[in-house]
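One protein chain is absent from this view; the other protein chains keep their places.
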Amino acid sequence: MKKIMLAAAAVVALGGSAMAQETVRIATEGAYAPWNFLDDSGAPAGFEIDLGNAICEQASLSCEWIINDWDSIIPNLLAGNYDLIMAGMSITDERLVTIDFTQNYFPPDPSRYVILAGTELDFANLSGARVGVQGGTIQASYAETNLGPNNTIITFATADQAMADLAAGNLDTILADGAYLEPVVTASGGGIEFAGEDVLIGNGVGAGVRKDDGDLKATVDAAITALKRDGTVDTLIAKWFEGHGPYFAD
Amino acid sequence: MQAFLDDLAMMAPAVLFNLYFAAASIPVGFVLAIFLALGKASSNTLINRLSRGYIYAFRGSPLFIQFFMFYSLALSLNMTVWRPLGISGFVLHPLFMGPLVLVLNTAAYTAEIFYGALRAVPRGAIEAARAYGMSPSQQFRRVIWPNLIRLAWPAYTNEVVFLFHATAIVYLALPVVGGQKDLMITAKDLFERDFNAFLHFPVAALYFLAVSLVVFFIFGLIYQRLMRHLPQPGRVRFMPRWMR
Partner (left out) sequence: MFDEIAFWFAYLTNGKHLTWYASFQFTIIAALLGGALAVVFGLTGATLKTSRFLPLRLIGTTYSAIVRGVPDVLFFLFFPLAFEQAVEWVVATQVCTVESIAAQSSAWPPCREANWFLGTTEYLLLASVSLGLVYGAFATNVIHGAMRAVPHGQLEAARAYGMSARQVLWRVHIRQMWVYALPGLSNVWMLIIKATSLLSLLQIADIVLWADRLGAPNFLPAVGLVHDDWRWRYYLVLFVFYILVTWLSEKAFEAIMRRAGRGILSEARG
C-alpha cells in the first residue's frame, strides 16, 4: 500500500459555523495539473483544490489535503487513511464496485490520444504501437482490453512520467483525459498534438467516498449541488480549463 | 490453504522475471568486475583512479537511485542517440535497463571482492611463475586467476544471492510494460486487492528464499570442485560482507 503523505498537508480550517465535526481528509495526487498539482511553494493547488475548499466552506467542514500516490489512492481510502478522493477520478462501474462517488463535478470528458508532432500513427487499426498510460486509470483498462493484444501498453506511476517518455520519444502515443492533455498540447507550442479519434469512457469526474460513509456523501453532494447552482463550479472550470464550460448553468 | 496455493501459482510466472534479471546481469557483471579489479590494482594512474572512482561511486550509492538516474538519463538521450540508431524501444525497455543497471552495480561490488582476493594471492606463487619465465598474461591465467577465484568464491556467492535479492526493486523504479510483473509487484498488487499482508508477502519471500538456497547449493558444489585438490574442502557460508 504505497502511500505518500506530505508532511505539511495544507489544513484548510474554514470558519463560519463552529461545527463540532471531525476534520475531513481529502486525498489528491498532486501530479495531475491542472486538476491537482503542487505549486511552487509545495502546497496542493489546482481546480480540485479550489473546488474542494469551496465544498468545505459551503458545508462548513474543516478539511485537510493529503497527497497520495495514484496507484494506492483507492486502497488507502478503503483503509480509512482519508475520507474523500478528489483526484480527477472518473466515475466508472468498475470503481463503483468498491467505492461510491458523489455526483460529478466535471462532465464526461472524452479521453484523447496525443503524439509527438511529426510522427504518424494509423489509429484506425493500431498495432505494434507503444502506448503509454497511467496505471490504474480508465484509460489503462481501456487500453489493456482494446489495444493490449496488438500493442505494447506501458504503465507509468504518474501522468507526468508518461508525458516525459512521450516527449523523449520513447512512446508512440499516450491515452489520457482530454482535460489533462489540452493545456499540455497548447503549452507545447506544436510539439505535441492530438491524433486519432476521441474515446468516450467514464461518467464524469466525481469525489470518491467509502460505501459506508453515506453521511459524508450526502453532505458533499448537497454542497456540490449548491455550488453548481450558484455558478462556482463553472467559474472554477473556466478558470482552470480554457474553453470548457459552462456546463452546469441553467 | 487454498489461498496459499493460489498465491504460489500466481507468483510462479513472476519469479521468472527476477530470475531473468539476475541471470542476465551476473555473467556480464562477472567479466566487467575482473577488469575493474585489475584496474584498481593497476599501476597506471589513470586506470587506477578511474576504476577506484567507479567502484567507490557504485558501492557508495543506493541501487534504487541508480535505477531512477540511469532510466531518466537514457530517456533524455533518446532523441539524440537511441532513436537515430533505431534501438530506442530496446534500450529503454525494463528488460534491458534493469539488467544494465544491475550489471553496473554488481560489477562494482564484485570488483571489490576480486580486488581483495587479488591482494591475498600468495606473493610466492606469482614470483615462482615469473621465475618460470611466464608472460604477464600467462601469469594471470595460470597462477593469479586460479588462486583469486578460490579466495573470492565464498564472498562472490553471497554477492550473487544479494544481486538476486536486488532484482526486487527493478520494477519499483522502472515503468511496467504490459503484464510483465516480478514478485514484488505481484505481491503488492495482490495485497492492494485484499489487504492480506500476512499471505502475499511471505509467499513472495518464500520464492526468494527458495532461489537463494538453490544458488547456495549450486555455488557450494562449484566451490567444492574448485577446492578438490585440498584434503578438506571448505564450505560456502552465508556471511555477506558487502551489499548494496
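Per-chain residue numbering starts at 1, and chain names A and B are given in the order in which the chains are listed.
Operating definition for what follows: contacts are C-beta pairs under 8 Å (C-beta built on N, C-alpha and C of every residue); 3 or more make two chains touch, one makes a residue touch a chain.
The model shown is predicted, which means the values in this text are computed figures rather than measured ones.
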Revision key, fill the gap. Within the entire complex, the undisplayed chain is in contact with A, B
Point to revise | Touch criterion as defined above, residue of B:V31, B:I65 or B:V81 at the omitted chain | key: B:I65
**Study point:** Residue, one of A:A33, A:L116, A:A179 or A:A207, that touches the chain absent here
**Key:** A:A33
Point to revise | Absent chain, residues of chain A that touch it | key: 1-8, 30-31, 33-34, 37-43, 67, 78-81, 98, 158, 160-161, 163-164, 167-168, 183-184, 187-188, 210-212
Check your understanding: Residues of chain B in contact with the chain that isn't shown?
Key -> 56-57, 59-66, 68-69, 72-73, 75-76, 165-166, 168-169, 172, 184, 187-188, 191, 194-198, 201-202, 204-205, 208-209, 212-213, 238-244
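Basically, only the chains that are shown with their structure count from here on.
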Point to revise | Between chain B and chain A, distance of the C-alpha-averaged centres to the nearest whole Å | key: 40
Point to revise | Contact footprint of chain A on chain B as seen in their complex | key: 72, 75-76, 78-79, 83, 88-89, 92, 175-178, 188, 191-192, 195
Point to revise | Interface residues, chain A side, partner chain B - complex | key: 1-2, 71-72, 75, 79, 130, 135, 148, 152-157, 161, 164-165, 168-170
